[in-house]
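These notes are about the structure you will find just below.
One protein chain is absent from this view; the other protein chains keep their places.
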Amino acid sequence: MAKVTIDETVCKGCGMCVAACPKNLLELAKDHINAKGYHPATMTDMEQCVGCASCAIMCPDVAITVER
Amino acid sequence: MAKVTIDETVCKGCGMCVAACPKNLLELAKDHINAKGYHPATMTDMEQCVGCASCAIMCPDVAITVER
Amino acid sequence: MAEKVLMKGNEALAEAAIQCGCKHYFGYPITPQTEVAAYMSKRLPKEGGVFLQAESEIAAVNMVLGATSAGVRAMTSSSSPGISLKSEGVSYIGGSDLPALIINVQRGGPGLGGIQPSQSDYWQATKALGHGDFQLFVLAPSTIQEMVDFVSLAYEVGEKYRVPAMILSDGMLGQMMEPVEFPQKKDEPIADKPWATNGHKNQRKKNIINSLYIQPEELENLIKERYERYAKIKEEEQRAEEFMCDDADIVVVAFGASSRVSRSAVMQARAEGIKAGLIRPITLWPFPDKTIEKHVGHTKDFLCVEMNMGQMVDDVRLVVSGRKPVSFFGRTGGVIPTPAEVLAEIKKLAGKEN
Amino acid sequence: MAEKVLMKGNEALAEAAIQCGCKHYFGYPITPQTEVAAYMSKRLPKEGGVFLQAESEIAAVNMVLGATSAGVRAMTSSSSPGISLKSEGVSYIGGSDLPALIINVQRGGPGLGGIQPSQSDYWQATKALGHGDFQLFVLAPSTIQEMVDFVSLAYEVGEKYRVPAMILSDGMLGQMMEPVEFPQKKDEPIADKPWATNGHKNQRKKNIINSLYIQPEELENLIKERYERYAKIKEEEQRAEEFMCDDADIVVVAFGASSRVSRSAVMQARAEGIKAGLIRPITLWPFPDKTIEKHVGHTKDFLCVEMNMGQMVDDVRLVVSGRKPVSFFGRTGGVIPTPAEVLAEIKKLAGKEN
Amino acid sequence: MANTLNILLAGFGGQGILFAGKTIAYSGLLDGKELSWLPSYGPEMRGGTCNCSVVLSDESIGSPLVTTPDVLIAMNRPSLEKFVDKVVPGGTILVDSSMIDIKVERTDVNVYYVDATKIADENNMHSCAIIILVGKMFKELGFCSKEALDGAIQKVIPAKKAAMLELNQKALEIGQNA
Amino acid sequence: MANTLNILLAGFGGQGILFAGKTIAYSGLLDGKELSWLPSYGPEMRGGTCNCSVVLSDESIGSPLVTTPDVLIAMNRPSLEKFVDKVVPGGTILVDSSMIDIKVERTDVNVYYVDATKIADENNMHSCAIIILVGKMFKELGFCSKEALDGAIQKVIPAKKAAMLELNQKALEIGQNA
Amino acid sequence: MAVVFEKPKALSDVPFHYCPGCTHGIVHRLVAEVLDELGVEGNTVGVASVGCSVFAYNYFNCDMVQAAHGRAPAVATGLKRALPDNVIFTYQGDGDLAAIGMAETVHAATRGENITVIFINNAIYGMTGGQMAPTSLPGQVTQTSPYGRDVKVAGYPIRVCELLSTLSGTALAQRVTVDSVAHVREAKKAIKKGFENQINKRGYSIIEVVSTCPTNWGLSPKEAVQWLRDNMLPYYPLGVYKDVTAEGGEN
Partner (left out) sequence: MAVVFEKPKALSDVPFHYCPGCTHGIVHRLVAEVLDELGVEGNTVGVASVGCSVFAYNYFNCDMVQAAHGRAPAVATGLKRALPDNVIFTYQGDGDLAAIGMAETVHAATRGENITVIFINNAIYGMTGGQMAPTSLPGQVTQTSPYGRDVKVAGYPIRVCELLSTLSGTALAQRVTVDSVAHVREAKKAIKKGFENQINKRGYSIIEVVSTCPTNWGLSPKEAVQWLRDNMLPYYPLGVYKDVTAEGGEN
């Protein structure tokens, strides 16, 4: 099991992580924005996560921490 | 027959023409200097000159005119 | 009368240059001046002109030197750090007696500073934009309309006297929009330039554009001849606006952006019964000493308001020469003073008087 | 006392810098300043220092910015056109509160100008060597001995207040030889530089050398803090030499090369019974207004003698402020005035008085 | 100074702040007023906050920078928080209440809350929320003539973008009825 | 000013003008005088003319540029022509008559003609012609002490060039007897 | 559970000001990771240039100097000459490095200046709002090439790695990109090599990162990555243009 933590306060909703996840587990929150005005990335199904860190590697804002 | 004219007033006595003449006809005047303080080039034997213009081609000060 | 349009200062200035026959623009991007280049890049190709983004401000100013040598109306624009980089080139332009046009849309300095409006390049523009004894004809617009009108003035005076000209603007004027109107194109031809290096066609003696004079006496004579032209410019081309000065006890002196703020403050002061007035230098070099002089007599106090730490105030003091007190109020680093602040300064002086 | 040696001004200055612990020189050749670099290139490698001929004056001044950031005593030197090129970099140095040392061995301008001695970069050095509100500590040597002595002064004052310093010399002082003596090396350690970016070794907070402040208020506060330091420098570091001033009717004000000529003229005037004196500003910024002020009372006439078209004269006028006439005599373009010419000017004034 | 209206529009980049300011400015132009329009500029604009000063006046305008607005149009919470106290007593604040979940506590100003972004979304005019607020401002303050307002929106939208024009006209109308 | 000697040395580049000036300057240093040495500089030096101002004085020196010399050492015709009228009345002109085939027409100055280049050539000291003139100047004007002159020539020639030193010492002597 | 990915120590807590999806952030992180791995943060001085990355001095935890536009190589040279045993790097955009700073770049390289240069080629001037860069592609529309870059007027884009690889002082000239996880890994290796070269005093190392500027390209972050692949990479082929370690020699 792996754990992905997304720091919503720094996320800019760019979607780079969404595109990078080989398991397609991430999406941009449709219905809320953060204090910066962005729709932050959110995990849809933590169970499926393999902790490959692809999302984190592609995140330009270092918003993601991955544990495994 | 060829004619080489050296403009002594602009000659700087650099000897480039002397070195360039295939017939070894030129030398720097040993005993007089021009107004600029240089020993100007002089023709030693005009008869021998073939008018090849090598001297003129190598003269940095365009001091030489060649006729043939 | 042409229709009034809303335009950003930077764009209006660029359009004005095109309408003055400037078909050669060389520049390098820098905030808050980028719109000049952007506008030129759109319009000039359609006018058969040349927009060239240079590799640097240094290249740009030297391209302007080249194009001006060829006899065309050329122009470059930048903002403070970029203007510093142009200083050697501007000195060459001055030393070569070329009438090039340079625009400075000032921002806060020193160094990278900030990008908000400032007037802290006053000294540089009027005293030493480069080494050596020389001057630029320096104009300080205070409205978008003046951003437009001063372009042709700069070209005309520059060409008449063969001196480089500068429009010393700032980020506020560059970025803001106001209604503006472009004068009908004049049919006056641009002055002949018999000195231009554009190929002698074997029909005239060769021309040389040069600033090197290895014999000191020769260089000195040339500089003195140039200073005679400067003297003429001082005599004939100084300009200033006077606002409610005639009976003023307190005369504010301010140019460009800060003159607008000061004008509001002067009006408020009048509303409160204080006899305030405003002198707004339009030419920064030559400094409008005649206008200042006119009001030294009746004025009790001069107050300089600038967006810097106090630069033009010295030029005012040089004219007033101790006859009246000259004080200073300034904001810097990109802060625009408010009318209220200026009013407070006026009141301080008024209080002191009464 | 060390032995007196004969040295060219440029070389003496370079040697002085080395003796002050300057081990990093970055420069670019230009007449009449080349000997500084040539000397450094010979000596520094033997002192374990670095001589680097940069690709340009711009690179050189930015290398100095880098080396000074690292905490060492660094230096660059040039002459007028090269100094213009450094102006952006100098503004960055000023805006980054770095105590770098810049030498200007002035020649005639504007543009390529000439290579003979001049003082026409006075305004540039004292008012606007670059954009923005900032100042350099500017020293004007008049002898080779001062070329030596002012190097340590420039470093010390610069480091104390974290401001860049300039020695404003000229081709005459750079090229001439006079007997000179180097002070015994002081054992005083060079001031600590806790702000230096030399690697925090995980033992302190990181240091940042920077001139960018995107919030205008922040930038303004910083500039105001800097101007407080400037005020202190004005208060404590202004220097001038007075020569026969105490009873003088006519006070000549001149710095550097032209002060030597003026001194001869003053002596000749005294010999002819004219009460002349000389004030020689040593710091050009801060301008020694206290010294001028001291003599405004008894002086009947001030005469500024400069090797330019009239620059420092404005600073004198600002102090005198109309209380006494201030006149100007200058030669420019590389011409050095003669004592006879200056004497003639003094006599004109004396004639007017008497 | 009574005849001068200092307007400040503030929000995120991308909310049409500058565009709305331009619309107001043009309305002044068409009414033959003195006016100025000044954007905030610089790197902080990227994704960050954006604001715009517009001054309409009968007299020539001093500083175009509005520091004490008569009217504030606030499109996000940070902007409202930043400027709420700068509004002159008796001034007006227009709040996009879809974006801002707090209320203005001052009692010396007139505050209008409009669910602008939500209304715009519902009407498929996502980018027009601020224009709805401009319409509301017109209704409450009548800062210009009706013709000028209608003319202004036509000036700021290029003729070829007829669809956009229509949407914005509708937004103005919605605002005037809000 | 009576105790000031303004000396101008002038000729072609390559004739040792600056070196001779330095020798005179060092003699001043060794005598404990105030002194200055100023070369002409710049591109015209290349092959062109070269000159050098030296001032010796009991007082601190104003301008180091000698425009009206007390002493002129002229090593070629252009230099003599250029400066002959600048020499102060009562001044001294030393002429290398090997290089200059004209005479000074002024009668208010002391002129010494020395066949310096020829003498130098005859003595195999080609570069020392000007030093012969310095020797002559010493003889006629005694501008420094004998010790200072001897010391100066040792100062200006590096110790390792002993042969050069000897030649120059000889040249000085020849000059003093010329 | 162990942390397999987290923010490197050499990055500060200040959030980046970059636009959403801008690859500047990825490259910052890679540099910081390399500083961490080499353990040199305390010995490093970084030089921020003028461009979108101007605030880099806020992001890296090492000492930082902010240089004038284009002059980072000169500032870095001054630092390196004063601190020969410290690690000095510059972080420069394409306008900074290849336009106004071209002379400083060529000369730092030919001097074999022992520094590491991170070069962000995004084919545009990001900071100032999208003007043409020396690396903008033929036909590319920018604010100052509104009709597309016309090479007849505005000239041809410069391939920096190719240019600098002709110089003897260049130790490493490598072009990488960060459009995918694999490429990010490669980029990091190159950056690490650039720093190792410096530590081993091999000369000037430049790592050119072909990057995106979604904002000024007018594309979404995802589209920008695709545009990079379709347009930038063909013109700027990835690869090693010079590598003295591969040539088996020191410089």
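Read from first to last, the chains carry the letters A, B, C, D, E, F and G; within each, the first residue is number 1.
Convention: a residue touches a chain if its C-beta (ideal position, glycine included) is under 8 Å from a C-beta of that chain, and two chains touch if they have at least 3 such contacts.
Keep in mind it's a predicted model, so treat the numbers as computed, not measured.
Contact with the chain not shown here comes from a single listed residue; of D:Ser56, D:Gln215 or D:Ser321, that residue is D:Ser56. Among C:Gly21, C:Pro45 or C:Gly71, only C:Gly71 touches the chain that is left out of the view. In the complete complex, the hidden chain is touched by one of C:Ala59, C:Leu219, C:Ile233 or C:Val320, namely C:Ala59.
Seen from chain B, the chain kept out of the figure touches residues 1-3, 9-10, 12-16, 19-20, 38, 51, 53-54, 56-62, 64-68.
Touching residues on chain C toward the chain that is not drawn are 24, 26, 50, 52, 54-56, 58-60, 62-72, 74, 88-89, 92, 96, 197-203, 206-212. One chain is missing from the display, and on chain G it is touched by residues 99-103, 106-107, 110-113, 134, 151-152, 154-159, 162-163, 166-169.
As a working rule, only the chains that are shown with their structure count from here on.
Path length between chain C and chain D in the chain contact graph, taken as the least number of steps between touching chains: 1.
Per-chain Cα centroids separate chain C from chain E by 34 Å. Counting only residues that touch two or more partner chains, chain G has 18-20, 54, 66, 68, 127. Shown for chain D are the residues in touch with two or more other chains, namely 58, 88, 92, 96, 115-116, 210-212, 214.
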